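Please read through the structure below; I'll follow up with questions.
Missing here is one protein chain; the remaining ones are kept as they sit in the complex.
For clarity, chains are labelled A, B and C in written order, and residue numbers in each chain start from 1.
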Amino acid sequence: MELNAQDIITWMHKTNERLQNNKDYLTTLDQAIGDGDHGINMARGFKEVVNKLDNENYETASDALRDTAMTVMSKVGGASGPLYGTAFLKLATSLKGIDPVDESSFKTGLEEALAGVKQRGKSDQGEKTLIDVWIPVMELFDNNFSPEKLTDTAEKAMENTKDMKATKGRASYLGDRSIGHLDPGSVSSFYLFTSLADTVKGGE
Amino acid sequence: MELNAQDIITWMHKTNERLQNNKDYLTTLDQAIGDGDHGINMARGFKEVVNKLDNENYETASDALRDTAMTVMSKVGGASGPLYGTAFLKLATSLKGIDPVDESSFKTGLEEALAGVKQRGKSDQGEKTLIDVWIPVMELFDNNFSPEKLTDTAEKAMENTKDMKATKGRASYLGDRSIGHLDPGSVSSFYLFTSLADTVKGGE
Amino acid sequence: MKKIVNDPESVVEDMLDGLISAHPDSLQKLPDTTVITRKDAPITNKVSLVSGGGSGHEPAHAGYIGNGMLDAAVCGEMFTSPTPDQVLEAIKAVDGGAGVFLVIKNYTGDVMNFDMAAELAEAEGIQVEKVVVNDDVAVEDSSFTTGRRGIAGTIFVHKIAGAKAAAGASLEEVRSSAEKAVANVRSMGMALTPCTVPAAGRPSFTLDENEMEIGTGIHGEPGIERKPVAAADAIAEELINKILEDIEFNQGDEAAVMINGMGATPEMELYILNKKVNQLLKERGISTYKTFVGNYMTSLEMAGCSVTLLKLDKELKSLLDAESSAPAFRV
Partner (left out) sequence: MKKIVNDPESVVEDMLDGLISAHPDSLQKLPDTTVITRKDAPITNKVSLVSGGGSGHEPAHAGYIGNGMLDAAVCGEMFTSPTPDQVLEAIKAVDGGAGVFLVIKNYTGDVMNFDMAAELAEAEGIQVEKVVVNDDVAVEDSSFTTGRRGIAGTIFVHKIAGAKAAAGASLEEVRSSAEKAVANVRSMGMALTPCTVPAAGRPSFTLDENEMEIGTGIHGEPGIERKPVAAADAIAEELINKILEDIEFNQGDEAAVMINGMGATPEMELYILNKKVNQLLKERGISTYKTFVGNYMTSLEMAGCSVTLLKLDKELKSLLDAESSAPAFRV
């Protein structure tokens, strides 16, 4: 796997498409155990991301990721804004000077992104948040990565959040009653990573 | 026809019963072309009237009517309170010193009651108000009165308000759209006079 | 009907008890009445203001009691004019020797009940004057009918008359300023949903999921037109146009604006409406002197709003700006 600036743009376009198409679904998920804005937040933010990316020229993947981070940070809001923003920013910083991005560097980038998210969110694995999708995805890289596995892993991880009890984020107010619902942030993270898989596969 | 203090008490009891039983119906009528409180107002007021009448001793019809007037005035509220209050007060004043009340005096009393209502309400015949029931009823006395005719006349007069256009009271805001609805105050006046008919008939 | 109430028959009494509990230092309830007065009433030699009407329009009217506004509010049953004996108690309690001024909304019931109280008070030697507010342009003004209703514009009349009285004016002067306010104030309202009087238990009317009604009264009286819910800008335009058909403004005239919520309308929506109202007035060369946005004259949990314009002159401006300590209209 290799990613250059154009791949990042493609990745974000595909992510945006999924978010726009599933805005209502994400909102429904968030209405069940949160406040019903996750779809609206992500759709608003990523619309701005692709807008931004389409209107600039990027030399490196890192540069495109940095603008993605800044746009997400200033346009998404809520909990997911600073978390995704932090993740992309850490990824961008970690990948600085590496172009195209190779699989091993990408894994290191994801590790640093995850560390940033955990610190920012004061959260960890098993608390029914998007972290529960990012960890298994991160572990896949530089190991036995393939686009199919990426989609598969992200999807399973997303589904696993259903049976978890939330201890962080808004769903934590529900305690045990959060069990049985998908975590909205994990679903948007699934869209992100399955879009990455599509990007790597090429085509469309 | 003759009315003494006890007849007035019986009359008000019968009126109260009808008002309590039809409170909801009157409210529905008032919701259509007014503000939906006529049933509530009249039921509240006449509950207090019978309460008052049951707890005092009255020598004359006039005395009982006076207390009826004062209670209606202070417990009904809205437009109907001062109008019915004025009517009973004028009737009481007109009948002072006449006991038992004969038909001819009663007619004079009703005439004075009507004059009071017209003056207080700045209203007259044909404006779709309770006046449209009181006028034909008044004309009946000392003429060819019978309890059956009283009920009949009041009922017809009440029904006639349906086709009128309101030019006074809350229904007047509707202009032509007030046509096709019974006037709530005319319906409560029908209850009043059919209860008087019952009282004169005796029994129950 | 979902409400935070105990016995539907005692909502007014319960509310007034809760009101006095919340304002023990400034308000009092006259024993065995539904009359609320300022605690320091009567104010010697000040003209005192009494307003009132049916309950269900909170903060009208008890919320407008305070220095520079009302001395007493007479609270009737739900949407039902208070009775003459109650109004009389209010008049007697607040008269400080300079007379009592009544602010009456133009409904048959209010007019009759307040008039009777005024007659009774005059019989007891108290000077009484009054003004009848009829700002609602949804209703045709005709001398053959009951005429226009009194709605949210009443609050401006309280303010003007109250400031005049607080400044030491005579009963006659208060009446003259109040009449000027009435002559220059117009309102127009609309509803998205009806409201339910607790004792009635069901709404006074129904509207379809995408219907609104223009011109609904503050007691749920039917309005003048039903149609699909329009955008805020279109609603603003319709309400403003209807008002400006009724009262002439010249280029450069100044107006006080009230964007009033009917009870269940989020403040957000009132401000969205205000944006357009402000712009429309600007386009017409009318200068907005002051704007009041909030729940001033409500209809229980009705969703909807009204817009009020008060055309100002120098006197009205200074009276509008004068201090008021009334909790619902602090200036």
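The rule is short, and it goes like this: contacts are C-beta pairs under 8 Å (C-beta built on N, C-alpha and C of every residue); 3 or more make two chains touch, one makes a residue touch a chain.
Remember, it's a predicted structure, so these values are computed and weren't measured experimentally.
**Q** Considering all chains of the complex, which shown ones does the missing chain contact?
**A** Per the touch rule above, the missing chain touches A, C.
**Q** One chain isn't shown here. Among C:Leu120, C:Ala167 or C:Val229, which residue touches it?
**A** C:Val229
**Q** Tell me which residue among C:Asn106, C:Thr145, C:Asn295 or C:Thr308 touches the hidden chain in the full complex.
**A** C:Asn295
**Q** Name, in rising order, the residues on subunit C that touch the hidden chain in the full complex.
**A** These residues of subunit C touch the chain that is not shown: 2-6, 11, 14-19, 21-23, 55-56, 58-59, 63, 192-193, 209-210, 212, 229, 231-233, 235, 259, 263-276, 278-279, 288, 291-293, 295, 298, 300-301, 303, 305, 330.
**Q** Could you list which residues of subunit A touch the chain missing from the display?
**A** That gives, for subunit A, the contact residues 27, 31, 33-37, 40-41, 44, 73-83, 120-121, 167-170, 172-175, 177.
Here is the rule we use: only the chains that are shown with their structure count from here on.
**Q** Pick one for the touching-chains graph, please: line, ring, star, complete, other.
**A** Contact map by chain: other.
**Q** Where centres are the averaged C-alpha coordinates, which chain has the largest centre distance to subunit A?
**A** Farthest by centroid: B.
**Q** How big is the gap, in whole Å, between where the Cα atoms of subunit A centre and where those of subunit C centre?
**A** Between these chains, centre-to-centre, one finds 54 Å.
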